[in-house]
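Removed: one protein chain of the complex. Kept in place: all other protein chains.
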Amino acid sequence: MRIGVFICHCGSNIAGTVDCPSVAATALTYPDVVFSTDTMYACSEPGQDAIIQAVKDKNLDGVVVASCTPRMHEQTFRRAVERAGLNRYMFEMANIREHVSWIGKTKDLNTGKAAELVRMAVEKLRRNRPLVAKRFETVKRVLVIGGGVAGIQAALDCADGGQEVVLVEREQSIGGKMAKLDKTFPTVDCSSCVLGPKMVDIAQHPNITLYTCSEVESVGGYVGNFQVTVRRKSTYVDWTKCTGCGLCVEKCPSRKHPDPFNENLCNAPSINIPFPQAIPKKAAINASSCLMLTKGKCGLCAKVCPVKCIDFEQKDELVNVDVGAIVVATGYDLFDWHKYPQYGEGRYKDVITSMQYERLLSASGPTGGHIKRPSDGKEPKNVVFIQCVGSRDKSVDRPYCSGFCCMYTAKQAILTKDHIPDSQSYVFYMDIRSPGKMYDEFTRRAMEEYGAQYVRGRVAMIYPKGDKLVVRGADTLAGTQVEVPADLVVLAVGAESAKGAVQLGEKLRVAPDQYGFFVESHPKLKPVETNTAGVFLAGACQGPKDIPASVGQGSAAASKVLGLLSKAMLESDPAVSRVNPARCVGCGKCIQTCPFGAIKEIQDRFGNPKAEVIDTVCQGCGICTVTCPQGAIQLEHFTDNQILAEVNALCPPKMFANFE
Amino acid sequence: MLKVAYYPGCSGQGTSLEYDTSTRAVCKALDVELVDIPDWSCCGSSPAHTVNHVLSAALSARNLAQVETMGMTKAATPCPSCLTNLRTAAHKMDDPEFKDKVNALLDVPCRNAVDTQSVLQVLAENVDPELIKGKVVKPLTGIKIACYYGCIMNRPPEVMRFDHHENPMAMDNLMALLGAEVVPFPLKVECCGASYGIPRGDIVHRLSGKLLDAGRDVGADAIVTACPLCQMNLDLRQGQINDALRENFRIPVFYYTQLLGYALGIDRAELGFEKLCVDPRLALGRIKQPQQAM
Amino acid sequence: MPAQDVRELRIVGFLCNWCSYGGADTAGVGRFTQPTDLRIIRVPCSGRIDPLFIVRALMNGADGVLVSGCHPRDCHYAEGNFYARRRLEMLKRFLPITGIDERRFEYTWVSASEGQRWQHVVTEFTRRIHELGPAPSFNPKSDVDWNALAVKASQGQGCPCHGSIQA
Partner (left out) sequence: MQIFNLADADQGFIDEVEARSHQNVKTCYQCGNCTAGCPYTFVYDYSVSQIMRLVQTGQKDAVLKCRSIWLCGSCQSCTTRCPNKIDVAQVMDVCRHMAREEGYATERSVKIFADSFLESVERHGRAYELGLMASYMTRSGRVFTDVDLAPQVLMRGKLPFKPHPIQGREQVTRIFERFRKGGKNA
């Protein structure tokens, strides 16, 4: 075998702490290495051309590149060696950047380590063999999880792109957080006027099937062929009949449970349509408070319903859908500010969250768009906004910046002045984070045109004095303590990962980060991909985002889906398990352990049971390879021999000869 | 019967004598045995820790060592200032290096094996409320009380490990249990000016004035404290505060143990109401006498 | 500790591609400095790791073997790390029988976002191995240095490269 080795400098990233030329020189002493050199940027066009050229000139049949992590550029170089006429699997990478030059201080140790990593790669490559991908059909349907603005955008773009879409939403209506907002920054245009039409499009689009009050129960399969089960929770209303006339809502006598859509500022009837623009505009019963379902008496809604769609016997329903790709757009939840005891832990009625304030501002809200404070319904004059409640705060395990609070606080300060001209807003902030088109100008307007008093400092405590709340904070610019007698205090609560996100991640095999936000495939180059092929991210489920960013990501995820499903056939990774029938004794252990049901039992011509791998189903985890007592089933590209070769490269066999 | 080593604290011998006597009385009544620490010495109070932490810890550790020689592991003190010093010393001595430095100053080395609590915590966590209820002979019905905990009984939570650091409730619950009407006091853990009474009276006047003002706002007949320093600043200096702030506060400031003792029907002599500077009679007068059973 | 000033020991790592290998990358991108003794072998899943690999490494004279996979329930292949956990627990009990100090083998879970945690794991494990010293060789050049080594190591005097033995 003739192997060529290329040691990348990566500018100074590697060359800075690794002696690349000497590594290249050492590599030349390794078995089968006939050519070895160092190069400035292996991944650059000249770098790749050099590799291709070398393959041709030195008629190499295998290539090792020592550079960054394979998770970054393995595909790049595989394509390069392919262009050079080799099989893409006759290539190995040694990670001498992330695992060497960036973590080791001393040059000679790094250089030695790099050389050994190259040796490992060479030893493995010597045992590689050409592999050819199998092709398989994909289901031309997309599952979008979450009907917030990101999910809505992704669903519409996919549907417009000609794909069938199944949109699953946990709540009764789509719209997500944005549907609760009164206005949006920096244009101060009406949130529901912007979002409403898109929601209607969802309802009317021929390619879109909408399941609300529904959650993903289970996910099986793999890219191109996912089998998903959706649980449609019982609403006790037959939505095929319900016209959304709202008669039942008017008549319902049980109105004691807090209204989640209005952030518990008021109560809602037990049968309800959350808001006027709800999609679908259908009524649903809250089982925990409905008199009929709890006490077995009432049933008024059933009596008044003109189309007789109330069904107290209704049960949850499981729906199975096959899809080729999945977009996760489960959004975020608001930080629970009760973790700040100094803000009263709910003892003070007039300390509310920013989202509750949105509902007070909204014409469809509990106060019809008039700002009235919860305690006594009075119109507040002094309104204090406290930013970074649950953001940039290690002590409550939220060290990250939620990104959009600065902007919505500025918006709310502006709206406050619009609603109550003789009001005065005070905004306690740490730093104003307003990158984005017209964003900083917007915060300036809040101060300059609307006279919001911005105070740089955190608030240490809030305490009642008479019918006011004294807000005691710092003005670090004045270098002292300040107090404001407030009528209303609005906490700019930060964003945290949506409840249930982690559990959903387990079903989708998408890992969450330490705060429960889903981890993208690459922070720069694959922001909407995940490490599970065919599953994409959109919106705040990947990290706090404002509306434009969420919409952008929704479209980005959609474009990835359309790209994926535009191919007639998908290529499966040929690095899958392969059975050696001569060794297989048909014990079936591999069939039991395979998580994907990718191994089936067949009979050879003598009728003996044998295992056989279904290439397109196998995901290449190699669990079976370790399980097989005969060593009869081997994971291609990661065979026992290949891995042991790497081990031996590091720890040369001593007392016993190795038996490869 | 619960037994704890008892550390009265210097002020218990002087300015807050009544706190000490009433504490002993109520503990006796509630079957909590307070065993005096033999030959205890001053914990160093705030002056010590403002000079040096090792010195401060050593002054406290001497007493912890005394408790260890008593073969006891649990100590209690009525005074939050002493409590902070004793607990902080113990907390810091978890670091062996620091512990060695401290023991280097001591005759008898401290093993740091004592957990010190405030008497309030002992009562709140070890005495069954029902038992207290059962022993109440004069319910405090009719009096409006604001409970003031002072700044250091619950802070910092990592060290003090008791109740809540922003909104403690132990005294509130106790007083409510005795039948008093407890008004929500917003400045429960605000500082009263601590030991600055003498060197910087102006500080105490302003800070304690704020507290009295808050007490008046919530319509309290009396303020109840668990701290000798707080009590002294609010009570003894109330006149000074009135002069300094041109106010006319007349809010009696009790130790919670005094009212607890009162409710339990303990002999007035042991409760030392007469030692209070702001005349408590008016406030006590609001307490409705229980109807005699026919 | 880092092994800078002293002779490197031979530590082999088996990392799953999706979580721990990514975690090691994250550590690199974050420039979280680590001892250089560790050499990482990349496998698709911790479920692919045959205990044989580890035994082979140790038999061949590796001073330590570190295995890391996705956190339980986060496995990219749904349940690979559960299989891994069973097998590796078994191995732990089995190693002493083969005369290998089980402290020379460790397995842990590190996710792709836990760069700092990876730095900690590597630093700690490397420190432990240096305390244990080089693995007693299976074909010593002479019984003398073999015994000397064994004694030194058993006395926990750390690896001879700290000077004690060459001196």
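As written, the chain order gives the labels A, B and C, with residue 1 at the start of each chain.
Note that in this section contacts are C-beta pairs under 8 Å (C-beta built on N, C-alpha and C of every residue); 3 or more make two chains touch, one makes a residue touch a chain.
Predicted, not measured: the structure shown is a model, and the values here were computed from it.
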Considering the entire complex, write down the shown chains that touch the omitted one. A, B
Identify the residue among A:140, A:456 or A:589 that touches the chain left out of the display. A:456
With the missing chain put back, one of B:4, B:25, B:67 or B:151 would touch it. Which one? B:151
Identify the residue among A:238, A:440 or A:475 that touches the chain left out of the display. A:475
Could you please point out the chain B residues that touch the chain left off the display? 10-11, 13-15, 17, 39-42, 44-55, 58-59, 62, 101, 104-108, 151-152, 155-157, 165, 189-191, 193-203, 206-207, 236-237, 239-240, 274-275, 277
Could you pull out which residues of chain A are in touch with the chain that's been left out? 342, 388, 392-396, 430, 456-461, 472-476, 479-482
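Here is the rule we go by: only the chains that are shown with their structure count from here on.
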Separation of the C-alpha centres, chain B versus chain C, in whole Å, is 56
Could you tell me the distance, in whole angstrom, between the mean C-alpha positions of chain A and chain B? 53
Nearest whole angstrom, what separates the Cα centre of chain A from the Cα centre of chain C? 33
Tell me, which parts of chain B touch chain A in their complex? 164-167, 184, 186-187, 214, 217
Which residues of chain C touch chain A once you look at their complex with the stated criterion? 2-4, 8, 10, 12, 17-19, 21-22, 24-25, 27-29, 31-34, 36, 39-45, 47-50, 52-53, 56-57, 59-62, 70-71, 73-80, 83, 87, 111-114, 119, 137-139
Which residues, counting only chain A, touch chain B once they are in their complex? 341-342, 345, 347, 461, 463-466
